[in-house]
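A short worksheet on the structure shown next.
Only one protein chain is missing; all other protein chains are in place.
Chain IDs A, B and C follow the sequence of writing; residue 1 opens each chain.
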Amino acid sequence: MTARKVFRNPLAVAALVILLVIVLASIFAPLVAPHSPTALRLDKINAGPGSGYLLGGDGAGRDIFSRLLYAGRNTLTGAVIALSVALVLGVVSGLLSGYYGGLLDGVLGWGANLLMALPTMIVLLALFQALGSSIYLAMVAFGVMLSPGFHRLVRSQVMAVKHELYVDAARVSGLSDPRIIGRHVLLVVRAPIVIQAAVVAGIAIVVQSGLEFLGLGDPGTPTWGGMLQDAFTNIYTSRVAIWWPGLTIALTVASLVLLGNAIRDVIQRTERPRKPPKPPELVPATPDADELPLLRITNLTVGYPSSDGYREVVHGVDLDVRHGEVMGLVGESGSGKTQTAFSVLGLLSPGGTLLGRSSIAFDGTELARLPESERRSLRGRRIGYIPQEPMSNLDPCFRVGEQLVEPLRAVSGLSKQAAVAEALHLLERVGIPDPRRTFAAYPHEISGGMAQRVLIAGAVSGKPDLLIADEPTTALDVTVQADVLELLRGLQTEFGMAMLLVTHNFGVVADICDRVAVMQDGRIVEVNDVRPLFASPQHPYTQTLLGSTLEDSTPRTRLEVNHA
Amino acid sequence: MLIRRCSALLAAAALVVGAGACSGAGASSSAARTLTIANVLDNNSFDPTQLNIGNQMQYWSPVFDTLLTRDKDNKLKPWLATSWTYDAKRTTLNVKLKTGVKFTDGTPFDATVVKDNLTNLAAGTGQNAYMSRSIATYQIVSPTELNLKLKAPDPGLIDYLASVGGVMASPKSLKAKDVATVPVGSGPYVLDKTGTVAGSTYTYKRNPDYWNASAFPYDKIVIKPMTDVTARLNALKSGQLNATLTDTNSLADAKRTGLTANTTPVNWNGLLLLDREGKLVPALKDLRVRKAINFAFDREAILKNVSHSEGALTTQIFNAAGDGYDKSLDSIYNYDPAKAKQLLAEAGYGSGFSITIPESPGFAQYNAIIEQQLAAIGIKVKWVKVPSNAVIPEILSGKYPVVFMTLGSQSAWQDIQKAVTRKSPWNPLKAGDPQLDKLLAAAQNASEAQLPAAMKAVSKWLVDNAWFDPWYRENSVYLSDAKTAVAMQAYNVAPAISSFSPKE
Amino acid sequence: MLEARNVVVEYAGRGWRSNGFRALHDVSFDIKPHETLGLVGESGSGKTTIGRAILGLVPVGSGSIRFDGRELIGMPRRERRRLSDDIQVVFQDPYSSLNPSMTVEDILVEPLVARRTVDRRQASVRVRTLLDQVGLPHDAVHRLPREFSGGQRQRIAIARALALRPKLIVCDEPVSALDLSTQARVLDLFISIQEETGVAYLFISHDLAVVRHISHRVAVLYRGDIVEYGDALDVTERPDHPYTKRLLMAAPIPDPDRQAARRQERRDLLASEAIA
């Protein structure tokens, strides 16, 4: 599955081919190489390319090309050794650490930290005494030092997977721990391991070459690093010789990294479409000049770039929001209600574009064709926004107060002192019991309900004419939801704001909305005042939705003991 | 004993090494009065018992005078000692001393000082302690004259007195705690503490009271330890240095870029056939086998291609500038693989045999050649990997029948001490021969006039019996820039400070 | 069939000095065969903890949970695994409760093979039956979870729970992530399966309306305690406990006029509580 997608990436294919060629040529060096790696011709010492020696001769008169091939065996073996050691140690310890946690995790994590703190090269040098000039032993040591990378990767993946519900489900299904690790956990961590392995193999080749370059290798065994060292010593006799091992190393490592990147792209689906198609020019719209409501959306069409042009998620929506009214926008997930709301804010997700005859007239101004800077001046001042998730919508790095003060100063041009006073006042207004404490708190120190009140305070701080509320109570508990709805209602009447309220909950609609628009698959299927809509829904979809509410269903009765 | 070239060659890969470095003003800044050079090794110590010859001589030769010295033609000449004469039995050396010389701490130089220094050296743990160990007693005749009484004749002694054996330091400093870092000598320069960072830069400024200042044209000497040959060459080419030791590889390029190459042959490259008595490999006991090995190597091609023709073919181990040199011994075994095979066949080894050789990382270039050319006459080489810092201990351990080396050669007697006697370190299998013993005894007791002939006899015996397989003497290459003249010295890879002078 | 008595669950605090968090204090209830016990409460009330305690996914501090007369607490892991024949689960999030890299068939076969009750061929026959039971087409077997909508995934999860023919299924907010119309259909599926197979449910939800729809009896949880426990109709229409009342009043009714009335009721209730 993944493999096929990787093969669709030309760069990855090229990398794979290069790697294969290098690996095969190394493995079959005795068959491919024109000369023995040790055969020398005294007349070819430091000779340039050509005449018998394809890439020239090295400092001892041996064929550089043949030696590159044979060196590949040793260098790649070294890399494989380092990689295997790192993999086995890192993956096993990561699995144990992540899955069992507790003391074991503590001990293994401490060990991993210990290894991570080591400057690898220096330690390898220090161990040179004990390891001797065997580069393979050095690579074993290097593998040990690389293992924390895998340990951390696997551990964090396992921790994430461990809390996935499907692992719980497997446990409930009666799977033993080893089977769960084997079936569920390893399956998921497999891909990141492969990516990391590609990178680690590259690092191993580079570090190994570095050690050999420093003279800590075994000159009797041809390796890329050793050849580079030989070329470096002879650089004033043969300048060209440093290129061959250098390029071979670079090519091999680059291929490994590219392959890793390609796999990552496929897995994370970060592969961007080649280039988003240029969005078609907006066709000029002609809103009625007379008697405009506060917000008039006509023909709103929203598209996102896809492999073939733009994929529409909202198809020609018309909607009015009048001064001071609460307009409910209801629909199920994927109906386009949130996209409609974001269009008004001008904050569609990256790539999102208005298409065709889309028009958003706000208080007589055509927003769809307004330059971004002017649109920005409307946001926060004339149009406010209340998001859905309270916690993720506060910047975790800043105190709550600062997050209120900054927009107040930016939008209203208040002095710092005045802005602080205003922020405290707002916090009090949205029903926060101890405004000063909340003002000084970081987002992670307050509850979800509090956070939503803070966000509401922020949204109304510029005294906007229109408030866009995107599922403002969905993430809250029922009792908190009721409080927040009360608050919203109070603010709305107090400031005389219009509100576009996006929700899927008909209870919320019934509670607060004056009018309702029902959306399905990117279209508005029905708009009506709230009472007639509930009393006599016209569109079949509205009927289905209202029919699905459980409010009036009869509870099931207690079972008789001998029912069965 | 000495392994001069060897340390130079192995430096990049190991062995005796030191930190590479560079700091202080560039060579160009203060023009002809400052000499800036790079050294392959870091200074190991200024303690007179720990001094080394070869590259490290450059660090101590500015601060310490020696009793004797060598001129440009390798002739010994007076320095702190004004004359030196042996008695007839060659067991008493009478030395007369210069007057009026003072150490930089004010202590006057006299006969007692000489005795203190020589006994101090013999008692120490340094590599060159042997240089004064042949002296049994001291007879101080006057403050300016003393007799050194020897246990037995030592033809090397006078050479030693021009080297570490003749280094004179203030007796007070010998027992000082900081003897390793603060040299107190009577030399032309003093170590400038402020300009010196161990491992990085050693700066020397003139000794204002020096008795022979005119012999030293520079006001300031800067020596930077730089291990890597390419780095040294880069520094020289980009004008950061006036001169430095490199190797034969760099010659062609150096000449192209207007640097002067100063060369002198110090080392011989080739095999030491250590197992002459067949203790490890019975075949090597057979002279024909040893000769066959001598015939197996294409010396000419190796010299031309590996050492860029910088050197001279030879089959003897003695230095061309020394007493034992015999030109006729340079071409006894010319490359002749057919003859080698024939000799092996005659010895009963027509189907070959195998030998074990340590695979020293520093000689990777030669190892390939050895393997190939021995294989061509039917001798198979089994390599034993040796970490670079264990090369010398391994070779001297007596585990190997044959080793490759680039051995430094000085005076013939020194070379004999190093590799020919039954006790020599480079004769780890303790090979010996009654006939050789006689020749050696004759040489030891020979008068100055008889010495060259006695040495030549030893050399001839060694060549005839194929104890070694020298290929060629390789030139040390010391590069200098256009402003600097360097006079090479026969026994030293790196010239002493007195050998540098500014070009006008 | 299932009896929980004085169950206490504590989560260990971080470090050795901080106090643990007591998620459940002294909770008792029971579930009879074929019935649905609804558990309702807000976040942090401990409702999910109860489910996980029964499933053996959290350690129980003290108390007793007996299933068919066998004590679950302190039961060895091996024996506990065998209990999966009888107790199964459907989780809230249909997206994370199915392994994204396994096909539907793998997912459904897993419990069968794990318990070694059937061979591979029998298993695939059973898979088809299960798919029929939850109303999914047979060609679903070779597809991956991400190719299905939320409602369909929840059907897969239900099929997996049914695979071993359990006597009790713990349903942890199984419909709260679904759209309104899907939610109703999945709830109906739960009810029809119960009527078909006689399985009992422990049905956990924060939504009183949902619980009321599916449950025979209801327990209301508030901060780790059961504050009200009784027949669904009694609890959801004539609550005794003030918290249950608040909960009931807080849920908005999808009817503007009735909601206005309820809102007023709630205000009055809060005002009277404030006075008291």
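Note that in this section contacts are C-beta pairs under 8 Å (C-beta built on N, C-alpha and C of every residue); 3 or more make two chains touch, one makes a residue touch a chain.
Criterion: contacts and distances are computed from a predicted model.
This complex has a chain not shown, and the name its UniProt record holds, of "NADH dehydrogenase subunit M", "Thiosulfate oxidation carrier complex protein SoxZ", "Na(+)/H(+) antiporter subunit C" or "ABC transporter permease", is "ABC transporter permease". Although it is not drawn here, the omitted chain touches the following shown chains in the complete assembly: A, B.
Considering the whole complex, the residue from B:122, B:197, B:301 or B:332 that touches the absent chain is B:197. Residue-wise, the contact with the chain that is not shown comes from A:121, picked out of A:27, A:121 or A:525. When the full complex is taken into account, the listed residue touching the unshown chain is A:239, out of A:8, A:163, A:239 or A:437. Counting the whole complex, the residues of subunit A in touch with the unshown chain are 113-114, 116-123, 125-132, 199, 202, 206-207, 209-210, 213-216, 228, 232, 235, 239, 242, 246, 249-254, 257-258, 261, 345, 347, 376-381, 383-385, 387, 389, 392-398, 403, 406-407, 410-411, 442, 444, 455, 458-459, 461-462, 468. In the full complex, subunit B touches the hidden chain at residues 1, 3, 13-24, 26, 38, 42-45, 47, 50, 125-128, 130, 180-181, 197-201, 224-228, 230-232, 234-235, 237-240, 388-390, 392-394, 396, 418, 425-426.
Here, only the chains that are shown with their structure count from here on.
Chain nearest the geometric middle of the protein is A, using mean C-alpha positions. Subunit A and subunit C have centres, each the mean of its CA atoms, that are 31 Å apart. As a whole-number value, the distance joining the C-alpha centres of subunit B and subunit C reads 89 Å. Remark: subunit A and subunit B have CA centroids separated by 66 Å (rounded to whole angstrom).
Under the contact definition stated at the top, not a single residue of subunit B touches 2 or more other chains. Within the complex formed with subunit A, the residues of subunit B that make contact are 12-14, 229-230, 233, 249-250, 252-254, 298, 301-302, 304-306, 359, 361-362, 364-369, 371-372, 383, 385, 387-389. Against subunit C, in their complex, subunit A makes its touches with residues 164-166, 168-176, 179, 183-184, 187-188, 332-333, 477-479, 481-482, 485-486, 504-511, 530-531, 534, 544-551, 553, 555-559, 561, 563-564.
Those residues of subunit C whose C-beta lies close enough to touch subunit A in the complex are 32-36, 42-43, 52, 55-57, 81-85, 87-89, 91-93, 96-99, 101-102, 110-111, 114-115, 150, 157, 160, 163-164, 179-184, 187, 191, 198, 206-210, 212-217, 231-233, 236-237, 246-247, 249-259, 263, 266.
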